[in-house]
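Of the protein chains in this complex, one is absent; all others appear in place.
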Amino acid sequence: MIVRNVLGRSSTQARASWFSLFGMTWSVAWLLLPLVFLTSFTWAQTSLPPRQSGYELMSPATRAMQDDEALNPATFWILDGQTLWNESAGKKNVACAQCHGDAATTMKGVSASFPKMVNGKLLNLQGQINMCRQTKQESSAFQLESKPLLSLETYIGHVSKGMPITVERTAENAEPLEAGRLLFEQRLGQLNLSCAQCHAERAGLKLGGNVIPEAHPTGYPIYRLEWQTVGSLQRRLRNCMTGVRAEPYALGSDELVQLELFLMWRARGMPIETPGVRP
Amino acid sequence: MSTSRRTFIVTLGAVSIVPWLNAQATPEEATDAIKKILGGAKPRNGRVNLEISPLVENGNLVPMTVAVESPMTQADHVTAIHIVAEGNPLPNIVSFYLGARAGRAEVSSRIRLMNSQRIWALAQMSDGSFWQGYAETMVTLAACTEEVLI
Partner (left out) sequence: MSKTSRVVVSMPKTAKKGEIIPIRVIVQHDMESGFRHTERGVLVPRDIIRDFVCTYDGVDVFRAELHPAVGANPTFSFFTVATQSAMLEFKWSGDNGYASSLTSQLVVT
């Protein structure tokens, strides 16, 4: 018995006419399936949930301060960083420029890839700069949060402005990344709040008149109007901890670098804004 | 109450309050600072436009623009613009000295404001007259700072 569809065509005839519309045969159709799978797979990997930078929540005046290099106070740190990049230092008496050439080319995308595992140790960009200072220049490490270190970090970070953050989960960083995630979800302080409770669950809602940002580290080091100077992500994280009345982790501690790693991974794909301006 | 007890209580009140009076400038201190600038002249309202965002995210760096309507000719121009705050520890913020060579009496800068307050702009003209304008703004605090807020 032949089953006929609404147009009075048999199933075989209907199928045949549909296919002929596209000039297809069954064999071709099957061959195209892996292609469909590959496209969908790639799409699924790269499409991340939409994220919002704290930039979007700022007033037009503050945004203008970030966007205009002539108004952004952090521009001075970029210029200082450039000077340091070309200055010889240490027992080896070499400058960054001697190994790395013109930062504008060679440092492209570098800050967007930190923190990362370097010789089995998790390093943020400040840690990498200090490692080069000590091993390649044979000089002393810069003090954390010092002006020269922040200047170099801002200079190198600025080179990646506009580029997407490329921190991904790898076999190497899986452990510290997981540690960072746990820290992000850990309740802290007298107020007993975790980062996640405000910045993941309540982002977009208000806390004391301020809109809660998602807290992505796209602009670091930033010129924070509150500090009236440029500072690192670690300094800002310590402020967050003071905010929930917790004893802040020390600068350079494992916990802070793990948190940095998790935050950068969480913001992967978002464009670097260094140097940002934030209230 | 006897006179001596009353006197004592009033003095006790005054002694405990007076040390706190200097903690922050008051509109009266701003008035004094403005009086000093005016030097006896009476300011007129108008011609001076002071632009500060009505809502400020952080009082540490507040963009400000002041513009004065003036032909800016040799015969008629703005010689100075003074910015005075009613709610800062010190009333004087900044003074700009222009002249006919400015071409346009418009200056922008970034100032510090401690609290929500009124800010005055006084313009002195080449004929010695003063004109004034003001802006009122609300200053908010940043979230999660280095100090523990009580």
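A and B label the chains in the order they appear, each numbered from 1.
Operating definition for what follows: a residue touches a chain if its C-beta (ideal position, glycine included) is under 8 Å from a C-beta of that chain, and two chains touch if they have at least 3 such contacts.
In this text the structure is predicted, and so the values were computed from the model without any measurement.
**Student:** If I consider the whole complex, including the chain that's not displayed, which of A:59, A:75 or A:166 touches that chain?
**Tutor:** For the chain that is not drawn, the touching residue is A:75.
**Student:** Touching the absent chain in the whole complex: find that residue among B:34, B:48, B:62 or B:135.
**Tutor:** B:62
**Student:** When the complex is taken as a whole, what residues of chain B touch the one chain not shown?
**Tutor:** These residues of chain B touch the chain that is not shown: 60-62, 65, 85, 88-90, 92-99, 101-104, 106-113.
**Student:** With the missing chain put back, which residues of chain A would touch it? List them for me.
**Tutor:** Counting over the whole complex, chain A touches the hidden chain at residues 70-71, 73, 75-76, 79-80, 228-229.
As a working rule, only the chains that are shown with their structure count from here on.
**Student:** Could you state the distance in Å from the CA-based centre of chain A to that of chain B?
**Tutor:** Distance between chain centres, rounded to whole Å: 42 Å.
**Student:** Can you tell me which positions in chain B touch chain A when the two form their complex?
**Tutor:** Residues 53, 55, 57-58, 60-61, 63, 140-148 of chain B touch chain A in their complex.
**Student:** Can you list the residues on chain A that touch chain B in the complex?
**Tutor:** These residues of chain A touch chain B: 58-59, 61-62, 64-65, 73, 207-210, 224-228, 238-240, 242-243, 245, 279.
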